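For this depiction, one protein chain was excluded, whereas all remaining protein chains were kept in their positions.
== chain A ==
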Amino acid sequence: MTTPGQQPERTGSRSLDPHLRRYAARAGGMTASEVRALFAVASRPEVVSLAGGMPNLAALPLESLSEQVGRIIAEEGLTALQYGSAHGVPLLREQICEVMALEGISGHPDDLVVTVGSQMALDLVTRIFCDPGDIVLAEGPSYVGALGTFASYQAEVRHVVMDADGLVPEALRAALDAAKQAGRRVKFLYTIPNFNNPAGVTMAVARRAEVLDICAAHDVLVVEDNPYGLLGFDGQVYPALRSMDRDNVIYLGSFSKTFASGLRVGWALAPHAVREKLVLAAESAALCAPTLNQMVVSRYLATHDWKGQIKSFQTMYRERRDALISGLEQHMPAGCSWTNPDGGFFVWMTVPEGVDTKAMQPRAVTARVAYVPGTGFYADGFGSRQMRLSFCYPPPERISEGVRRLAGVLAQEIDLLNTFGPTTSRSLTGPQTPSPDTA
């Protein structure tokens, strides 16, 4: 007999996850983290978030888009709401080739696979190329979402240093030679050559051919991730690596930064033989990218002045970059340095020696400003003196206020270091999985 409110007692030894012993080894790093928890505060409007990589969509022609979406449903609803081919909507693939032509790429629509954002394209490429233990080379620092993907396939990431002109060819050659001497297999070089996330630097055009030559000589594929390529602040466009080598480069593209990230439409352009496998992999991963979303992108490209829209994005992001750089110049203490990007979303800042940006993060949240600690962009624990500052989302006046707050936080941290001496970084155990706050 139980009284109201009484339940059978749940006593004994309990692990709150009964599936714990069933998980694959690759799920081992999927744990709660303080860093991610702090981003819950960063998403509040009281906080100036220089952390998020979310594009600012305020300039999109929403009314007109709404009308076009309505027309798609009304006129082609039975197609738009149906499964599609894993390859992607044919018309969109043709249009994507026109977009890529802006960066000198002459791709064939048949060699292109439409994916759920370029994140899925990266996942598919890693899936078909990497066995556990294979090496992937990536710039140091590199996109946190890519590091998460490589970790999930148990690939080992080795970073290649960058300077103001991007990936350093000598360092690339040395990394490849070292792997070869150790008898290790490097599957591909992953690079974001334009307005790198998170570093903000661009691979010099003069280096591009050399990087391709080095990879070809070592029989290593190049995966070129180029979400920001059309967001040069002066309208400048750099030749894509894929435009220089069609046989050894897989190109990943996206409409997330130039149109609408929520539609999740990206693509991979691959050498013909690889494309066959990508289509099969895409089919097993998602059957197909959402047909409706592909048709919305296609209609947008067909009916809107999308090049004009990109120009307005360029202007908007340039103003925000200017606000960030000007704030840094005005407020940051001695010993800080930063990149000055001519496109994209991000500035990479190095803070004075001894400051650990991850350890400092709670103080920043208290001061209502957020950034992403640098360690998240390395697979090997480096980056404790760096942080990524994004200027894409907040308006310029909020960016200025955020930098002012950040300078105060840094001053307090330096005061602590003066008291206690330099700290040793408590490095992350591995790449954090991507979230909209860090992507």
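Please note the rule applied: a residue touches a chain if its C-beta (ideal position, glycine included) is under 8 Å from a C-beta of that chain, and two chains touch if they have at least 3 such contacts; residues count from 1.
Note that contacts and distances are computed from a predicted model.
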Review point. For the chain omitted from this view, which of "Carbamoyl phosphate synthase large chain", "D-alanine--D-alanine ligase", "Cation acetate symporter" or "Thiamine ABC transporter substrate-binding protein" is its UniProt protein name?
Key: "D-alanine--D-alanine ligase"
Practice item. Among A:A37, A:A101, A:L287 or A:A411, single out the residue that touches the unshown chain. Key: A:A37
Point to revise | Touch residues of chain A, complete complex, unshown partner | key: 2, 4-17, 19-20, 31-34, 36-38, 40-41, 44, 46-47, 356, 359-363, 365-366, 368, 413, 415-421, 423-424, 426
